[in-house]
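Everything below concerns the one structure shown next.
The complex appears here minus one protein chain, its other protein chains still in place.
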Amino acid sequence: MFDPQQIRTHFPIFSHRPELIYLDNAATTQKPISVIRAISDFYEKENTNVHRGIYEMAASTSQKYEEVRQKTADFIGAAKKEEIVFTSGTTASINLVAQSFLIPRLETGDEVVISMMEHHVNLIPWQQACKLKGAKLVVAPINKAGELDLKIFKSLLSERTKLVAVTHVSNTLGTINPIGEILEMAHKRDIPVLVDGAQSAAHFDIDVEAWDVDFFVFSGHKMYGPTGVGILYGKEEHFTKMLPVHFGGNAIREVRFEETVFALPPRCFEPGTPNIAGVIGFGQAIDFVSSFDKKGVKYHLQRLTELATEKLQKVKGVKIVGTAKNKSPVISFTLGNVHPHDVATFLGAENIAVRAGHHCTQPLMDFYKIPGTSRISFAIYNTMEEVERMAIVIKEIQRFFNGR
Amino acid sequence: MFDPQQIRTHFPIFSHRPELIYLDNAATTQKPISVIRAISDFYEKENTNVHRGIYEMAASTSQKYEEVRQKTADFIGAAKKEEIVFTSGTTASINLVAQSFLIPRLETGDEVVISMMEHHVNLIPWQQACKLKGAKLVVAPINKAGELDLKIFKSLLSERTKLVAVTHVSNTLGTINPIGEILEMAHKRDIPVLVDGAQSAAHFDIDVEAWDVDFFVFSGHKMYGPTGVGILYGKEEHFTKMLPVHFGGNAIREVRFEETVFALPPRCFEPGTPNIAGVIGFGQAIDFVSSFDKKGVKYHLQRLTELATEKLQKVKGVKIVGTAKNKSPVISFTLGNVHPHDVATFLGAENIAVRAGHHCTQPLMDFYKIPGTSRISFAIYNTMEEVERMAIVIKEIQRFFNGR
Amino acid sequence: MDDKLKELYKSVILEHDRSPFNYNKNESAEHIIQAYNEICGDRFDIFFDVKNGVISNICFHGYGCAISKASTSILIKKIKGQPIDDAKKIVDLFLNNIIVNNSNEIKDEEFTAFSAAREFPARLKCATLAWDEMNKFLTVNGK
Partner (left out) sequence: MDDKLKELYKSVILEHDRSPFNYNKNESAEHIIQAYNEICGDRFDIFFDVKNGVISNICFHGYGCAISKASTSILIKKIKGQPIDDAKKIVDLFLNNIIVNNSNEIKDEEFTAFSAAREFPARLKCATLAWDEMNKFLTVNGK
């Protein structure tokens, strides 16, 4: 059976802060001891640079680094490890696709289709690319529940569409988008699709090969791994046609002052010394996530989400923002006229960590005509008791601000 | 007194591998326990994301992150912490300057001046920028000793020169370049100068304000800090005129689908979740480096370098590549016809870690008409005994390959 | 409820949050200052005229948390009808003696209520947002 109490023992932060109720998992998750140890062990026992190292320790570091690449490929169902590029985060992964894939292909009058619920990073790079090339950013609308309308979505695709970029799971609304259908619609028109998996990589089944997705991006730190590690999956057929946009050591085949011949992917996209310790820690995060039965995890997160939704709805003035049928464990809400920052401050004083604000989805806030929400988001170590406690404090906040 | 044995006790790797003679410090240094602990402590006790966090733990993380920015500014003598941008490494720092500063300013017929001894990363980004804009990459020559000729250097500067990019210390030859003179020559003509400090940040006195340097870049992992952390110092007057080239969360002031208003520097150059744990670890690396008297460090490194040079020169067939008068603790050499990889393999079998190859300076190897060198490079924890041992093994290798 | 929190959300702050002072728009004002916190999105516009060196017709409008709204409201109330130089002294008093120093000598509860913000570093900016912007204006426009 899935036992969050047992799982908590893997996370040192809960022994150091027994009072902590951490509900800010969409921002970043806590780290299990195995990930933390992998990083310190690397530095304490075998720290070297990768590439070109002849002595055993260096060869072993290079090998471990490449093993994590293979592990990542396996984790998301990629056919080849050469389809995995390590970056510094989802943000860097998306910017790399924008610069190296989209911009060289984009022409005046072309279009890029995103959705209304995108995180700023899955919006601004495309917006700026369109601005640069005289192309158009097309925004697929959502309904009040926070769901895409697939009919409209389909109608926005045309021969002008050069890329579709959508999030798998919304970090603000929790909406799980129908990636399969979107991919099918886009591929019928030969439009490549980037899926932002920042919020899905930790707990969802990812199978890039089965989905036939063109690019899939995510961050280590949102799936129990270290900060400073991002992943860019790209189909081999795309990678081999893309030119690097960042340059440096180890990404080259030959360099002369007149000319450079670049290495093959993925190496050409990873110039310089990578975040070696981070990547090795990330390998442990994959092992950690893979050690659980995905069904059990899903069921647990769903129970937490259902309980929280139920409890919150009972509090006077609470309005849940994002009520899609298909939802991940993320709940945004407003509390009457109480500002989300006041809510978060009160929760914080009771050791309950939540996020407040626009969650890097400002245009989505504009759609709902609100300046922000309070957001709770769950991970595998959260418990039903934590949800109960959170709901009690929210009720207190409501009473405090509305004069009891 | 400066006591390397005492210093070694700070480095767990030497207890785990007492037999290790680590002479590959120009590739990456080992990490003191304080740096390693700072990272694991962060993950174990206070891990949160930065920015927008209301609860105390998140506010404290943001504050610590910004404190390291201040500490970095102080460390290199920057006037303001807003002149410090955290990146993923020297490589990312240089590419950012190329994309955000140089390319928008570069026109057909313009020139960028670098030197013959640059690391690939201080070459390829400029080369590709020049290619893109029809500009010219001008390479300042060196003499056989590996020193720049300042007269020629000066003659290469003109009103066409839009940037000078030189390394402070050569990672292959050990040459310390006369940064002060280069800056003076360039500034007389109002040419901005980027100095690559990857090899100097750990052990040299850096004072960007006194030097009046325009951009200064370095990596945490080469100065006893973690991988995945780089620094870009830029003058405020440049930063405020540069537009971001990577986009994402937390780097913005306002986002609408039609338009984005970016945040002020440095935030606009740090989109997305940064390498938080890495930056916090890097703060400890600064403290570590600052805890030593720089003169004592310099003297120790100089003694190691002199002894190694003397011992190596006595081995038949050894030719030292890079014999500048002003040298840092880096020694490249060839050993008769023995390939550097064979040298490194033999040394590695004796637990002596050195690097072999072109050290990401292929054009420099072409200049010397060699395909590569073996390179030893020192850090504060190296000892005279290690140098003696290294020299003995080199002699054995020489005997082995030349049939005694 | 947490004591520090009670300190922060003193009744004077809650009152100003619920019934802000001169809370309305005046697009035809001589001066409109925008106090915007890009980190959290709080935004207040402050409208006023300066007649014979005196701040008049001041009002504000916008959106923010209880702390930033109350602190803006109190700013408006305090500098209304004041000569620029006196307004600057009031702003200095607030920023230096309440926020930075927590001086014991000041008894005005509309000021002292905000000293508790120092216990909440993430909220300090809320207490000073409008004051910081007004300070810039007064510094430039004073003599």
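Here the chain labels run A, B and C in written order, and each chain numbers its own residues starting at 1.
Assume a residue touches a chain if its C-beta (ideal position, glycine included) is under 8 Å from a C-beta of that chain, and two chains touch if they have at least 3 such contacts.
Note that the coordinates shown come from a computational prediction; the quantities given were computed from them, not determined experimentally.
*Asks:* Using the whole complex, pick out the displayed chains that touch the missing one.
*Replies:* Those shown chains that the absent chain touches are A, B.
*Asks:* So one chain is hidden, and I want to know which residue out of A:63, A:313 or A:326 touches that hidden chain in the complete assembly.
*Replies:* A:63
*Asks:* Of the residues in chain B, which ones touch the absent chain?
*Replies:* Residues 338-342, 345-346, 349-350, 356-358, 362, 365, 371-372, 396, 400-401 of chain B touch the chain absent from view.
*Asks:* In the complete complex, which positions of chain A touch the hidden chain?
*Replies:* Touching the missing chain: residues 51-56, 58-60, 62-63, 252-254, 263.
Convention: only the chains that are shown with their structure count from here on.
*Asks:* CA centre of chain A versus CA centre of chain C: separation in Å?
*Replies:* 38
*Asks:* Approximately how many whole Å separate the CA-defined centres of chain B and chain C?
*Replies:* Those two chain centres are 47 Å apart.
*Asks:* Take the average of all CA coordinates in chain A, do the same for chain B, and state the distance between these two points in whole angstrom.
*Replies:* Inter-chain centre distance comes to 31 Å.
*Asks:* For chain C, give me the residues that contact two or more of the other chains.
*Replies:* Where chain C meets two or more other chains at a single residue, that happens at 40, 120, 122-123.
*Asks:* In chain B, which residues are in touch with two or more of the other chains?
*Replies:* Touching at least two other chains: 52-56, 58, 252, 254.
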